[in-house]
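Only a single protein chain was left out; the remaining protein chains are all shown in position.
Now for chain A:
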Amino acid sequence: MEHIELFFKSIFIDNMVFSVFLGMCSYLAVSKKVATAVGLGAAVIFVLAITVPLNWLLDQYLLQPGALVWLGTEYADYDLSFLSFIMFIATIATMVQLVEIIVEKFSPSLYNSLGIFLPLIAVNCAILGGSLFMQSREIATLGLATTYGIGSGIGWFLAILAIAAIREKIRYSNVPAPLRGLGITFIITGLMAIGFMSFGGMLTGGDEEVVVEVETAEVKPVIEQEEIKTEAEVAEGSQSIADNTIKVIE
């Protein structure tokens, strides 16, 4: 359950592009065609799924205050967290290089489609952002960190795919000349971000709170219903419909 919640949260609610604006540079630069957008999106999912868990391990066993305790009690006071930027970016740059070499060796066709994007990814802020958010949100286990990495990757993929599709279509529209290209892309992204804000309330309420709300909402119509019953049965029918809609809304 924890995993599913984090997964959907990182795709929709904390979407990399629409809620925290990470990876905007490549998002704007590589979204002219759907095919290239898919290539870059896939590469981002791949790299995030590898680097977030890896950096989680680094953070837990090397960087956090007191993380070096496994070396011996005398290391318990060390706090290397100021090194996290440099460690994370070094891991990311190395992993990207490594992934590039491995993919080139074992799957030349994948390399040909991803190849040009892999070096770009090292400086994609979505990747470093994934690791930094993983650190600042204090994600608890290695499994959750992997889920978070994959989820944010998919969220980014979704965003770039959507904007690329829209940009392909918008070529046929009559956009005001000064807005063409970059300007309209910004405004569309803004509108899409407003759309994604509607996911905001999806997972925020705890389970217990929801139950309480449902109970209070159900009690009121029942009292009203009893009053109405004595008057007419038709009114009761309409009331139960209204009751259902209330449930649906909640």
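Just so it is clear, a contact is a pair of C-beta atoms (placed from the backbone, for glycine too) under 8 Å apart; a residue touches a chain by one contact, two chains touch by 3 or more; residues count from 1.
Everything that follows uses one rule, which is that contacts and distances are computed from a predicted model.
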Refer to UniProt and select, among "phosphoenolpyruvate--glycerone phosphotransferase", "Na(+)-translocating NADH-quinone reductase subunit D", "ABC transporter permease" or "Dihydroorotase", the name of the complex member that is left out.
-> "Na(+)-translocating NADH-quinone reductase subunit D"
Per the definition of touch given earlier, which of A:4, A:140 or A:187 contacts the omitted chain?
-> A:187
Selected residue (touches chain absent from view) among A:4, A:25 or A:57 = A:25
Out of A:13, A:40, A:128 or A:144, only one touches the absent chain, namely A:128
Could I get the residues of chain A that touch the absent chain, sorted low to high?
-> 18-25, 28-29, 82-86, 89-90, 93-94, 119, 122-125, 127-129, 132-133, 136, 176-187, 189-191, 193-194, 197
